[in-house]
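A single protein chain has been omitted from the complex, and every remaining protein chain is retained in its original position.
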Amino acid sequence: MAKTVTLAHGAGGKQTSELIHEVFEAHFKNPLFTADDAAVLDIEPGKLAMSTDGFIVSPYEFPGGNVGKLSICGTVNDLACMGAQPLYLTCAFVIEEGFPMDKLEEIAAAMEKTAAEAGVRIVAGDTKVAGKGQVDGVFITTTGIGRIREGVKTGGALARPGDAVIVTGDVGRHGCTILLARNEYGIVADVDSDCAPLWGAVDSVLAAASDVHVIRDATRGGVGTVLYEIAEQSTVGIRIDAPAVPVDPAVKGVCGMLGLEPLYLACEGRLVIIVPQEDKDAVLAALRQGKYTKGAAVIGEVTAENPGKVVMTTEIGAETLLPQPGGELLPRIC
Amino acid sequence: MCVGLPARVVNVKDGVALVDASGAQREVSAELIEELDPGDYVMVHAGVAIAKITADDEEETDALLDAVID
Partner (left out) sequence: MEQKRKTAREIIEGYDGPKLRIMEVCGTHTHEIFRLGVRNILPENIELISGPGCPVCVTPVGFIDEAIWLAEEKGCVITTFGDLIRVPGSEKSLAGARAGGARVNPVYTPTDAVAYAEEHPDEEVVFLAVGFETTTPASCMAVKQAKEKGLKNFSILTANKTMTNAYRALKGSADAFLYPGHVNAITGADSCAALVDEGIYGVVCGFTAKEILTALAVTITRLQEGKPFFMNCYPRVVTDEGSTAGKRMIEEVMEPCDTEWRGLGVIPQSGLRLRDEYAAYDARKKFGIPEMKGRSNPACRCGDVLQGKCTPADCKVFGKGCTPLHPIGACMVSDEGTCAAWYAYKRDVIE
């Protein structure tokens, strides 16, 4: 019978140390990974960014990744959005009793690989096991710290009229992938998650532009939600050119079947970047060299008019408001 | 009222058609259309192919306006 996680693995005794030893230490080991109560870190002076995020995704594995990869990318990308090079991460697991051990291995392996790619070290962890049905598979919370690049100041309130609005690739892929992976609507499409660590991309953008105003990770709620957040925080309007928003044809097809808007589907490897017009071309050129950002595109500009609003220029050249994001995404048929 | 999506028929079997809309595929009922072959285009609504589509909107709208305006 396949080995599974049991309540004993969470009880703190021998089996707990076995689990930590065989799964987590095996994948996360590095000189800083602590066996004590807390990791001890040497940090150079300067500004730090710190972020935490919980990851629950059903199903926990999907085309293009799993919850482990997601948990590293999410926190790495949150730090990157502040112009911070991710340095250290901690992770806390809540595992459902009966969870297959080999799947837990795969999740840990994905975390190891993604962390290595992002140049971040996992320095501490925690494991709890919850009774059957108390959690759905495995929940992971990661917390990270990173060092902010000298002279860099990004934030949602820093968009200025005239700035260019860039997305780093086609939108809505992760949300669409999860929707398909749940197999509730009988739709099949060759779509995989955009889930990716983006510090490398941000690093190249910071090198290419003299002044980056906003970097936002378009996760839950998608690019549309992020644009509204920025418009509100910066008290500016944002005008986007609807036909310029990159969308994978299959994502468009799925959205067409279900009556959904790709701009509101989650991404896990897409940034909205706002820079002065004069930096636009250099940033775009840098992004198009990147592994995960080849599909970067300018989708619009920041305006002084319509503060707090996102306006779209539509395919017939008329202007209309992008609807405000709201509530649960429900497929619309009639 | 009725979100419709044009899609290409991939195959048809026993009153069920596999349709493709730019890469998204799903089985839909083909019961309402008498003759349906792979390669045909249909309008899909709520899991049912409701009509076979005969032309694209470009040609058709031009022809309509030509007819109305002398």
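We just call them A and B in the order they show up, numbering each chain from 1.
Going forward, contacts are C-beta pairs under 8 Å (C-beta built on N, C-alpha and C of every residue); 3 or more make two chains touch, one makes a residue touch a chain.
Since the structure is predicted, the reported quantities are computational estimates derived from the model, not experimental observations.
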item: Touching residues on chain A - with respect to the absent chain; value: 184-187, 257-259, 306, 309, 311-312, 314-316, 318-321, 323-324, 326-328, 330-334
item: Chain B, residues in touch with the chain not shown (by the definition above); value: 1-4, 26, 28-29, 31-34, 43, 45-48, 50-51, 53-58, 60-61, 64-66, 68-69
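Just so we're on the same page, only the chains that are shown with their structure count from here on.
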item: Whole-Å gap between the CA centroids of chain A and chain B; value: 37
item: Residues of chain B defined as touching chain A within the complex; value: 1-3, 5, 7, 20-27, 44-46
item: Of chain A, residues touching chain B in the complex; value: 185-191, 248-250, 252-254, 256-257, 259, 332-334
